[in-house]
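For reference, the structure I am asking about is given below.
Complex shown without one protein chain; remaining protein chains in place.
Here is chain A:
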Amino acid sequence: MSTNNILQYKEFSSFVNISFWHELSSKKLDVLKLNDEPIPLNSHYTFSPSQQLDPFLCLEFNGFQQTLKQSQQHKSHASNNNNENYYNVPNRSYLVPGTLLNYNTAEDFKQSPKTKLFEDASKKIWSDIVLGFVDKDMTLLNRFILITYADIKNHQFYYLFGIPALLPPQPIQQFEETKSLLQFYNKDQIKSTFMNNPVPQYFYLVGGSENEPFEIKNFEDSLTANEEYFKAHDGSREDNIPTVGFCDPCSLPSNPGWPLRNFLIYLIVKYQIKRVRVVCFRGVSLSSSEIETNSIVLSLTLPEIDGNITPEWSGKSVGWEKDNNGKIAPRFISLASTMDPLKLASQSVDLNLKLMRWRVMPSLNLEAIKDTKCLLLGSGTLGCNVARCLMSWGVRNITFVDSSKVSYSNPVRQSLFTFDDCTPKNKEKSVAAAEALKKIFPAVNAKAEVFSIPMPGHSVPKHEHDNVKATFEKLEQLIKEHDVVYLLTDSRESRWLPTLLCRANNKLLINAALGFDSYLVIRHGIRNALSQKESDDGCDLGCYFCNDVIAPTDTLKDRTLDQMCTVTRPGLSMIASSIAVELLISTLHHPLGGRAPAETDTDVYKQASTPLGIVPHQLRGFLSHYQTLPLFSNPYKNCTACSDFIVNEFNQNGFNFILNVMNDSSILTKVAGIDELKNSEVTIDWDLDDILSDDE
């Protein structure tokens, strides 16, 4: 034997489960409030599954519960509560009781008398040993203190763990090398001793001469039997060394875990043991009839404690939990991700969408959707419903533009508004819509702009020029900042400028318009810049105005979509809005994006171009016969909104051109070259009544 055979123990690592902090938070809010009295806790340890894992002391949501035994001891003054839940120690685990000291402020936490609290806990262990309480309840040998500061507002917790071990006068020495349990006893003995009986936390082994099995004696069973046994086996001679054991959370090959420390003090104080063999029991298993265990046996020389033993402890103790650097410092846990409702909502929303990807469509590009910035021009029924549907798809950036206010007739149809938005003061629609989105999902980035879109034929008086110019610039800026523009306004004229601006800035525009029982959803595809001639990829598509000028000759002719929009079947807006959103999602999934060629329903039977199916150009739906038609039209070379003539004119003259159009819309037909056409059927009436602009 070498000279230095000091036995070294592996410390506990605390594992405070997240559920404990949740429980502490709710207790603090509902029960404890500002009370900072010590609170009894219960934790447990179990056998460590591998050498790489620390021995963990586990504190969980049920840490505040008392065991049946504990509650019976306090029964004298407690009311008869049958419904109480008791702390149950899990299978193959062992109880470690403790005390929580929670402080209300960081300052209190800092100022708390930590050293004294630790000493008090140590003294309690000592007096429980000396006064005989441990004899009946061996769990009193291990006790922890937990000092916390719960910053509930920020979901942050600071904590310090202490698991006091009383120090003997001198360190405990090993008089023989550590041996494996398998080296120490034969297999049959081990099997019959440890596999057929439940193993208590602390025990001693009786009998076992030759190959007989041992009898496991629980310390708590009979004090008289214990006293008799240890009187005869005090380790003073080679042949009367007692064999004790404990359930060991450590799994290292030559070191025991922390619960042995106070147990040895107990043996010294209570039974004056000189030498002892200790079975560090770590479970025994049978694998194809071979015994497997990493339990070890220690042979220890125990020091004597000089002088009178009194219940007053005057020795030293150790056992603060330390950080990586061996410093005693509070640990920190932030549970914002599991407690902050905002973060939780975001996580859940994302996860639900991912579900769709995992389950149905692995190629779903949720990131592209999430990153898409949407500008919603118009915050009426269409704007509200489109926004809700975009949000369902995980779109996080939505900007509303509208100039009107929420009126009493709006909330029933316009799904983001409520009665409160109309009174006591009518809120701006775009502002109310953005607020509503944030109420529904706080992580959404919803913004609001209040202005009306300049319209052709709505002449601008001189003194208004600067204002209209500012509005125009604002609109162009917004279009540049967003990836997709939804055109959801209520009048035909208000759609002209955004159509032109999107065309000039190469932005995808999705336009939705309602009739009484029919709707139109059309995407204005991205076109290449004018300088860049005929593109090799993708396809140019007609815009709302192209289509209108050369409108399909059908029954809609005498009731254009816009004219009817204040009186529409209420379900129509939801249908059109949903289609407008789904059209965007499909387009985003097409490799050519906004330049995806138009597909019609016949393409469904070919191989679809996106995982979601076809990407149509425009959809016209008729509630009267419940039908939706995917249609397609080419750009019209003389279109008054998107033709090269107009775009060139705009690029050259900028706002001045816009201003001229505002003052005299007939310029448009001139510039677009329609006037040169001899076709008398093509007429455009820009001077629509303005009666519709207050609603929808």
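One rule holds in what follows: a contact is a pair of C-beta atoms (placed from the backbone, for glycine too) under 8 Å apart; a residue touches a chain by one contact, two chains touch by 3 or more; residues count from 1.
Everything below uses one rule, namely that contacts and distances are computed from a predicted model.
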Per UniProt, the name of the complex member that is left out, chosen from "Proteasome subunit beta", "fructose-2,6-bisphosphate 2-phosphatase", "Chloride channel protein" or "Ubiquitin-like-conjugating enzyme ATG10": "Ubiquitin-like-conjugating enzyme ATG10"
Contact partner of the left-out chain, one of A:Ser180, A:Gln347 or A:Thr418: A:Gln347
Contact partner of the left-out chain, one of A:Asn35, A:Gln73 or A:Thr115: A:Thr115
Listed residues A:Ser71, A:Asn88, A:Asn104 or A:Ser180, member touching the removed chain: A:Asn88
Hidden partner interface residues of chain A, rising order: 6-11, 13, 15-19, 22-23, 26, 47-50, 52-54, 56, 61-62, 83, 85, 88, 90-92, 106, 109-110, 114-115, 149, 158, 167, 171-172, 195, 251-252, 255, 261, 282-287, 292, 294, 316-318, 320, 323-324, 327-335, 337-338, 344, 347-348, 350-352, 355, 358-359, 362
